[in-house]
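Note that one protein chain is taken out, while the other chains of the complex remain in position.
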Amino acid sequence: MSTLEFDHVTVRFGRGRAAHTAVDDASLTVRSGTTLGLVGESGSGKSTMARVAVGLEHAGLGAVRLDGVDLTSRSRAARLARRRVQLVFQDPLAALDPRMPVGTSVAEGLLATGRRFSRAEKEARVRELLGLVHIDPGRAGERPARFSGGQRQRITIARALAAEPAVLIADEITSALDVSVQGVVLNLLRELRSALDLTMLFISHNLAVVRYVSDDVAVMRAGRVVEQGPADTVLAAPSDPYTRELLHAVPVMGQPLDLAGKDH
Amino acid sequence: MTRRLLRTPQGLAVLLGLTVVVAATVLGPAVFGDAASTRNIPDRQLPASLAHLFGTDNLGRDLFARVIVATRLSVLLTLGAVGISVAGGVTLGVTAAVLPRPLRRLVTAFIDILLSFPWLLLALFFSVIWGTTATGAMLAIGFAGIPVFARLVATLASSVANTDYVRAARLLGSSPVRTAMLHVLPNILPPLVVNTAAHASVTLLSFAALSFLGLGVQAPEYDWGRLLNEGARSIYLEPMAAIGPGIAIVLTGVLFALLGELLSEDRPRTVPSRAVIRAGDAAAPDGDALVTVTDLRVSFPAGDGSLVERVHGVDLTIRPGEVVGVVGESGSGKSVTAMAIAGLLGPEAQVAAGQLSFDGIDMRGRFSAAQRRRLGLEQAMIFQDPLSSLNPSLTVGRQLTEVSEVHGGLGRGAATRRALEALALVRIPEPLRRIRQLPHEFSGGMRQRAMIAMGLMGSPRLIVADEPTTALDVTVQRQVLHALHDARLRTGAAILLISHDIALVSGFCDRVVVMRDGVVVERLDADRLDEARHPYTRGLIACVPDMTTDRDRPLPVIGVAADEEVPV
Partner (left out) sequence: MTTPPSVLTSAPLLEKAAGRSIFVLHRLARAAVSFVIVFVAAFLMVQLVPGDPVRAALGPTAPVATVAALRAQLGLDQPLVDRFTAYAGGLLHGDLGMSITSQRPVAEMLAERLPTTLTIAVAALLVAVVGAFPLGVATAVSARGARHRGLDLAVSGLLGVLIAIPNFLLAVLFIATLSIGLGAFPPAGWGTPSQAVLPVLALAIGPLAYLARIVHIEMLRVLDAPYLTTARSKRLPGRLIHLRHALPNIVAATLTAGGVVLVGLVAGTVLIETVFTVPGIGSTIVSSITARDYPLIQGVVIVYALLVLGTNLLIDLALVILDPRSTIAEA
């Protein structure tokens, strides 16, 4: 059981006059065995949060802790702990090496476990993982170009799962996909969550998608967390005006858009 | 690769050329060695003839034989120099890539400085040091090429190092060496090979130049450049003495360059001419329709030259003032249909239709001046990417006023006043300041509203909006749709809204047309979506979670086909 905790994280980019605060004193907790949905518009800092957690970005202030271990430090313990947090990227086209068979890519995930696998064990594990994400294990030797966008995204999920992560971070993983494919990936996440008891940070700009997969919801705007709490509470009775504005702007099937509302 | 060499005429030519060059390199001196070195004073400086294709030199030696024999030295020196350039460049580039940041910047800055000097100057500099010999020239040209490859390797490596798959490997704990061997190297090797072939061409010419200057190969040895040098001295007597070696240099240079082009995978494909096939005016025009489309078929050339039909017989009618939405996923043909209605498909598209007209104007053919004027004033377009749909080097004002000036006959002052009104109408604050700015100074939502304002410069009767809000945040999306709505109220224009978001379309439009794989599967009134009959429409509505979706049940899925299809 693992808890991921962002403790007053601040991230700044650039220097001097061009400096820009991407994340501003943001605190979040992903409770063990649950999914936290992180919503925000472009530039809100939600992806930066994910990148800080896995060490792709450096936090200027604050800490990200996995079960009490600070992931942002340079120690060996932090480095090993960071491998237990895995990130699934937005663009499945870019996230797989075009010249590497997908099975090898998935097997790469086993590195993060720190254990040694024999060739046979490796193959068996890859077959198992591909089966888990509903990809024919017989196609493990094929290159990514032979798979569709949705399939590639499922393969990157399998690679992340191979690392046996304590926490899985999904950064806009459905926004590059068609809506029908999005449904397939969301269903897969639900399945995996109940089968593997995953702890997950699910990042998206799409409120309805976040609502569908999350137990808790946090809303970010301009680097700050403006609201967080149980999904039902935050989305049914938002206390922050920005959350209300977001909710209001989402088109609802079959209902005329309300365009008369306030503009900026 | 081998297949490409054998199949295309270009490939065959390269294969043939390589065979000839290799044969001349290996066998040349053995076969033509005698003819090339036997002195025959009575026959000196003969003009070109069948017996002596390029004539003879001042010692009576056959120049054609000498050109063939010179192949070996020219090719071997070229290979040697290319080897030095590649080995040195890869070492320097890889070193630069793995150095700590400050040192890396220093090394790349140094490479950049070396690159700013032409190879000839570097080669001359080196040949001062190593002397004017064949080996000296090889070292000089080889070293002069090192910065080129260092730069290439550094650029390629850093572009691969910045991909998500390398990041993913890092997150998984892959060591830098493992990542370099398994991810970086395999992905930079193919472009490196391509560039090596292209560089061989440059190197060959460089050698010729150095030897021509007398700074490369020295007598009694000779390469093509040396022969050219000697031939140029006797050019008054026999031009072929100079032109012969020149032909060898150019042909071999072109051969290496073509080999590089062939090795690189994306070659330009040929574009067949536009042919508008008229399938007879089948459907009678609907009296009050603004846009009438019957049996629209659009094909595009595929990679192998065959035609692939992407829109298969679409019918669509838009009445004046109507708001019609076309919904579909990628590959449904919705955007192609919209562009065909606007007559803006590229020359490679083949359009066929029973009827394709906008207010009496046939959109399939070329337009008369009067028709262009009407279309310019009465049709407006909004595209998906607000950054790239405005011209980056013209002010927003210029892009707005030109329609009024070109088609509306307004003077600059009147057009500017009109542009200010239009910007105010789409709620762009401070229009006086904004009108003088370039598009990159606008935010995404503002650019899209500026596009709408551009449409308002004429007297629009149809606004085609192709995914106008897909690239925007939801709150900005609402502002843009608001502006579009206002524009319609103001002008009474019909709107054709293309989107993948059925909820958005249903909320904005009067009618919804659902497309899939180039075919219209269903037409519905926007307020009657719940009466959808076609399973695809119903699936499209159900598969998108909304704020009321039951979270304890899996989302309905539209067949597996959509996901299993491999994109081409």
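The letters A and B name the chains in turn, as written, and every chain counts its residues from 1.
The criterion applied here is as follows: contacts are C-beta pairs under 8 Å (C-beta built on N, C-alpha and C of every residue); 3 or more make two chains touch, one makes a residue touch a chain.
Since this is a predicted model, take the numbers as computed values, not measurements.
The chain omitted from view is touched by exactly one of B:D295, B:E309 or B:D385, namely B:D385. Interface note: of B:L12, B:L59, B:A87 or B:I129, the residue touching the hidden chain in the full complex is B:I129. Among B:L228, B:V326 or B:V544, only B:L228 touches the chain that is left out of the view. Looking at subunit B, the residues touching the absent chain are 109, 112-113, 115-121, 124-125, 127-132, 201, 205, 208-209, 212-215, 228, 231-232, 235-236, 239, 242-243, 246, 249-250, 253-254, 257, 271-274, 342, 344, 346-348, 367, 372-373, 375-376, 379-381, 383, 385, 387-394, 399, 402-403, 406-407, 438, 440-444, 451, 454.
Everything below uses one rule, namely that only the chains that are shown with their structure count from here on.
Subunit A and subunit B have Cα centroids separated by 33 Å. Within the complex, the subunit B residues that touch subunit A are 163-165, 167-174, 182-183, 186-187, 329-330, 427, 473-479, 481-482, 485, 500-504, 506-508, 526-527, 529-530, 539-541, 543-547, 549, 551, 554-558, 562-567. Only residues 41-42, 54-56, 82-83, 86-87, 89, 91, 94-100, 105, 108-109, 111-112, 114, 146-151, 156, 159-160, 163, 178-184, 186-187, 190-191, 205, 207-209, 211-213, 235, 245-247, 249-257, 259-261, 263-264 of subunit A touch subunit B when the two sit together in their complex.
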